[in-house]
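Missing here is one protein chain; the remaining ones are kept as they sit in the complex.
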Amino acid sequence: MDTISIRAPSMPSGGTKAQRRVKTRLPAAIALLPTALIVLIVYIGCMLWTVRLSFTSSTLLPKLDWVGFAQYSRLFANDRFLTSASNIVIFGALFISGCLIIGFLLAVFIDQNIRGEGLFRTIFLYPYSMSFVVTGVAWQWFLNPGLGLQKLVRDMGFESFTFDWLVNQRMAIYTIVIAGLWHGAGLTMAILLAGLRGVDKDLWKAAKVDGIPTWRVYTSVVLPLLRPMVVTAVVLLTTGVVKLYDLVVAMTLGGPGIATEVPAKFVMDHLFERNNIALGTAAATIMLITVISILAPWVYVRYVRPQGRHA
Amino acid sequence: MSTVSVRDVTVAFEAVQVFDGLSLDIQEGEFIVLLGPSGCGKSTLLNAIAGLLDVAEGQIWINGKNVTWEEPKDRGIAMVFQSYALYPRMNVRENMSFGLKMAKTPRPEIEKRVAKAAELLQITPLLDRRPDQLSGGQRQRVAIGRALVRDAAVFLFDEPLSNLDAKLRNELRVEIKRLHARLGKTTMVYVTHDQIEAMTLADRIVVMKEQKIQQIGTPDEIYHRPANLFVAGFVGSPQMNFVKGRIENTGEGLSFLSGNRRLSLSGYPFVTAPSSGQDVVLGVRPEHLEISSTGIWPGFTVDIVEPMGADTVIWCSDALGSAQVRTSGSRRPTPGESLTLHVDPSQVSLFAADSGERL
Amino acid sequence: MSTVSVRDVTVAFEAVQVFDGLSLDIQEGEFIVLLGPSGCGKSTLLNAIAGLLDVAEGQIWINGKNVTWEEPKDRGIAMVFQSYALYPRMNVRENMSFGLKMAKTPRPEIEKRVAKAAELLQITPLLDRRPDQLSGGQRQRVAIGRALVRDAAVFLFDEPLSNLDAKLRNELRVEIKRLHARLGKTTMVYVTHDQIEAMTLADRIVVMKEQKIQQIGTPDEIYHRPANLFVAGFVGSPQMNFVKGRIENTGEGLSFLSGNRRLSLSGYPFVTAPSSGQDVVLGVRPEHLEISSTGIWPGFTVDIVEPMGADTVIWCSDALGSAQVRTSGSRRPTPGESLTLHVDPSQVSLFAADSGERL
Amino acid sequence: QKAEVLHWWTSAGESASVKVFADQFTKAGGTWVDNAIAGGANARTAGINRMVGGNPPTMMQFNTGKQFDELVSNDLVRDVEAQAKAGKWRDIMPKPIVDATVRDGKFFAVPVNIHGQNWMFYNTKVFADAGLEAPKTFPELIESGEKLKAKGIIPIALGGQPNWEHNLFRAVVVGHGGADMFRQLYGTRKPDVVKSPKFKETVELFGKMRGLVDPGSPGRNWNDATALVITNKAAMHFNGDWAKGEFIAAGQTAGKEYGCTVVGQEPKLVIGGDVFVLPATKDKTALATQDKLVEVLLDPTSQLEFNKKKGSIPVRMDVDVSSMDVCAQKSHAILKDPANQVESMEILSPPNFSGAMQDAVTQYWNNPNMPADAFIEKITSAMRDAG
Partner (left out) sequence: MSAAVMPQGRRPRHLTIGRIGVYAFLATAALFFLLPLWIMVVTSLKPMEEIRLGNILALPAAMTFEAWTKAWSSACTGLECNGISVGFWNSVRILIPSVILSIIAGAINGYALSFWRVKGANVMFGVLLLGAFIPYQVFLYPLVRIFSLTGIYNSLTCIVLVHVIFGLPTMTLLFRNYYAGLPIELFKAARIDGGGFWSIFFRVILPMSTPILVVATILQVTGIWNDFIFGLTFAGRENLPMTVQLNNIVNSTQGERAYNVDMAATMLAALVPLVVYFVSGRWFVRGIAAGAVKG
């Protein structure tokens, strides 16, 4: 073995460590630069700006005075905001779980090697492509006691049938959930179906030999395997929940009363219709803080902490 | 009486027809290995026995009962898969007891069986772990355990070791063999494309190719008396050496002739009598070629020497072709050296050049 | 002069530190195999040589140049991966010429080199196919071809054969060996955890465990004179038999004692002189255990017999433990039979029981 | 001379009316570049964003009120005082409209029409069949409403969205409580007004009307409510005069199939109107174009034709309206007396307050168990918050 190798040129010929770092990572850094700028200017900038405005008394146009927490105390005394907050919780919980359940069921049933799979899949997916502005009207009609389902059933002779959720203060938020499910369940179905297709075929065989009923296989064996898909679906659905606006505007305009108000609509109305930028941004800030405090730990653990794979 | 009997079975995947009336009888307590290259239909046959796919024609009998249309769980079988197919998110105990629970087996009985299987497989300390907390070999054992608790008469293994590394494969192979011995009357059908596994495990090997059975026989029969060229070439590593030539009837009986090489076949146990002048292929296993200065085939040059620890494989060639010779670990010719080889006629195989069948 | 020289290298993955000042010198034209269990750092070492990860401390020299901070492409290396890592959307020709194109090699030169490599690897007819239209073996060859055209001084292989089935693995192994011979002065560093590959390919084997080098030596040295218990157990299949015991100094010299078994060590080439009474482990390879009625260790019972075609492995045991014996293919004791074993003292290895080091 | 005009008149009837202006402008030698964006908030947001962004349209529709104040105080719009002086706007336009558009003694917007917001449209056939007269006052209305309800007719067809509920409330306030109460509530916003017994009575009256709408009302579009009257399912419908468009589209004529009236002891008409503002600019040609636009908007012919299509009445009280429909003529007649002119909420209140009021009204309206006092309490806090 050669132990007296020549150590003469002790300077590495390919440059120093620092040079190499720069050489290899500079292009990547440059490529990420636009995004970094956007994140800095648009995302972080707008967030800070929003937070700042919520401490002012801005109305139509922003002004940079300082009123402390006045807007926040107003906000938390505001019925509509409080209703909005509890509505979004109800809606979010029901919508996300509903989408997952319906999406999962649809995916499972479509996965039964059925005829016309493509047709069914498209039927379940198509609502996703439609703007809510008008589909909301269709739902509104269908759920209207005088026009839609209730009338239909009563006309068939069931005079006492009542389905008036849309016009019932306590139930109206659930009609929003129904329409939301109609819109979003298909996408969830597609994502989960993709997951189902990826499940190891041997697992099915093993379960069959073990004599496990199909539904048990789905619930006990397959579902746990779909976790990544479920996570993706939940992320997509959650962004939808936070931004929920169109659907409410199209179906109930927040009514009856303020029964179906939601935070995004609160923000929107105050920013653009009521010219109360300060209150609107205060509401937005609260949303922001809520979202961040719920999601930041997950984002951190899942995406920030793990380093890139090398080089 | 045979435990498993496959009778004239045909399987059809939509348009593609696999097996054209395939039959196979397996005796009680036998260890049968299905061996063959990828795509030859090993898994398909196993799945047909297990009832995991519908046969188009023919019947399948298990333990004297026609189970052609039975559900898999009612066939008295247990199965182990290449990918283990353990239920994720359930711990080992749950994995093993899930099937029994579904069959409404009483709790104490379940516990007894799981404990016994775990004992046997030495996975008792692992019972509360999840599959993802186990090593490959441990997972494999759990998969076997799950099959064991079913108390089945027939065990089906679909390439259960091929996901493991060489060392572990060796260890588990022996364990499976031990298990079979310990379980006594249990029939095992084992799919593999690894011939070492086939040779060491099987009571009988079924060699398949292109969805047809090529030969059924004990490992010795398969190794030493391959039924055709395919079996001869597929089984054994390094591969059997093949030499094309002709049968000649000289004065003192039949002999094989290839170029200037000649081999008297007086000691060869013919299955079919060859005709003189027939084109044949002579097969000699590398370990049956001896390096000997008194050999009958001189003039080989050493190309490569592969020391494999216990033995050494020597690749050598002459003008007519190349040959591999296997010698003990200590014999080390250097590349370029000249060799003379000796062949024992009682150890060779002869095949018809046209049909490939053994003569 | 050494082509590759790894000097005191430390690699750090965030908090985890792999290698603590590891050094290795590789001579020009050598075929070095890195052998070791999963996670021992083989790939990490290879990647450090290739420049695919940054070393925290130490230097890497290739061809007398300190390349510690060079780009991978400028190190004069070529690399072949376990998963082939062929560019899926390029055909074979494009796969092979990509690197040259990146280096702005003139077109005719690229074509010449690709044609030459394709010729060498017999993949000329495949040049216009996409990777997904190739079989596993063909893909592997393309991957090697891609490395070949780089005209590199050092070839790095990271488990290039482990995705292939046994038969193909054997064939390609030989091809790589041939290639090395044909390329002359090319240095090859080859990672594997398959010892057959290691034994047959290597000029020198580097056995690693837990990110430390255990032994560097020729295959013979590694196989016959393992430096410690780990190497002894890791290399060789079936595994070396280990017997715990003690050194005794009887009148006629040192001998090994385990229960009622005794072995005179007069012929044993000690590395370190043992002290009398020292606890040791005796290692005997299965092929060095002979079945002989005149053997020195009687009283073994046959457990399992594994015929492997060319040879047979016999698992037997006595009250003190079990042993594996490897005999020729024709020897077939039946389970339950009684055996007497003979050991040749010049073929055994002795290890200190505490440190595991060879004595 | 190219003029880009931003507005939110997008329905068929509205489009036809804009076309009058556009045609007139074209006749006058200009080029009208139309930029219609549905929804006042959308359009205003787009317009403000463009002003802020330095790329404003030549002229844009706007609302008067607080929002308008900010435009003026930020110098985003130019004044048209010169044209107003020349055209004697102060003389020919109703005072509420003038007040709404004048800041610091200068006109900063061009009013183009007058909308009455508290009209009650009713189905003549339904009333005739029931042997009833159209009610004159709100107590009367509730009485006949009950009768109609007993006959299976929907007494009041209401678009059950917060803004229409609020509109109904305002009709009740001005009709029952009177013009001063309306002005104090929406204009000066002194809590005293809501403490008065008269206000409570008004609120309770409004509360009683909850029983006169059908259960399907919540969420309904106003058009669907109008359709109920058109198809003889409902008797009455409160709305601005723009609702005439739906009747016309269904082929019905004012005074025949349907009638229009203002309910209340004295018929006070809440008026607002559409105005255009001219974003400030230094560009000479743009200024000239803006001048010409103003001229065209207030030209008597354009005024008449525009308002016929729009359903409103000309902002110039000096235009002859005899060629217009009976509702418009009635409107004109009422407004002849300045005492009958009541400024609309949009003129009186900042959007912040009207929004809060709307929230309060919709909660009261949709919760039959909510007592009048709770509602009044909400109004009080809305007043406090709006400052």
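Going in written order, the chains are labelled A, B, C and D, and every chain counts its residues from 1.
Keep this in mind: a residue touches a chain if its C-beta (ideal position, glycine included) is under 8 Å from a C-beta of that chain, and two chains touch if they have at least 3 such contacts.
All figures in this text were calculated on a predicted structure; none of them were measured in a lab.
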Please identify which residue in D:Ala12, D:Ala86, D:Ala128 or D:Ala150 touches the non-displayed chain. D:Ala12
Looking at the whole complex, which of A:Thr56, A:Thr135 or A:Thr175 touches the chain that is not displayed? A:Thr135
Which listed residue, A:Ile41, A:Val67 or A:Ile90, touches the chain dropped from view? A:Ile41
Residues from chain C at the interface with the omitted partner, ascending: 47, 50, 52, 71-73, 77-79, 81-85, 87-90, 98-99, 102-103, 146, 150, 158
Applying the definition given at the start, please give the residues of chain D touching the unseen chain. 4, 7-16, 18-19, 22, 32-40, 42, 45-46, 49-50, 52-55, 57, 221, 223, 226-227, 230-231, 240, 242, 245-246, 248-250
Taking the full complex into account, what residues of chain A touch the chain not shown? 24-25, 27-29, 31-32, 34-36, 38-39, 41-47, 49-50, 62, 102, 105-106, 109-110, 112, 114, 118, 120-131, 133-135, 137-139, 141-142, 146-148, 152, 182, 186, 190-191, 193-195, 197-198, 227-229, 231-233, 235-236, 238-239, 242-243, 245, 263-264, 267-268, 271-272, 277, 281, 284, 287-288, 291-292, 295-296, 299-300, 302-311
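Here, only the chains that are shown with their structure count from here on.
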Going by the touch criterion at the top, tell me which pair is linked by more C-beta contacts: A-D or A-C. A-D
Whole-Å distance, C-alpha centre of chain C to that of chain D, is 90
I'd like to verify one number: the distance from the centre of chain A to the centre of chain C, where each centre is the average of its C-alpha atoms, in whole angstrom. 52
Got the chain D residues that touch at least 2 other chains? none
Chain-to-chain touches, reported pairwise for every pair that qualifies: A-B, A-C, A-D, B-C
Complex contact set, residues of chain B against chain A: 47, 50-52, 71-74, 77-79, 81-85, 87-90, 98-99, 102-103, 146, 150, 158
Please output the residues of chain A touching chain B within their complex, sorted ascending. 200, 202-203, 205-213, 216, 220-221, 224-225
So in the complex, which bits of chain B are touching chain C? 38, 165-167, 170, 174, 177-178, 181, 193-196, 199-200, 219-220, 223, 235-239, 285-287, 304, 306-311, 313, 315, 326, 329, 335
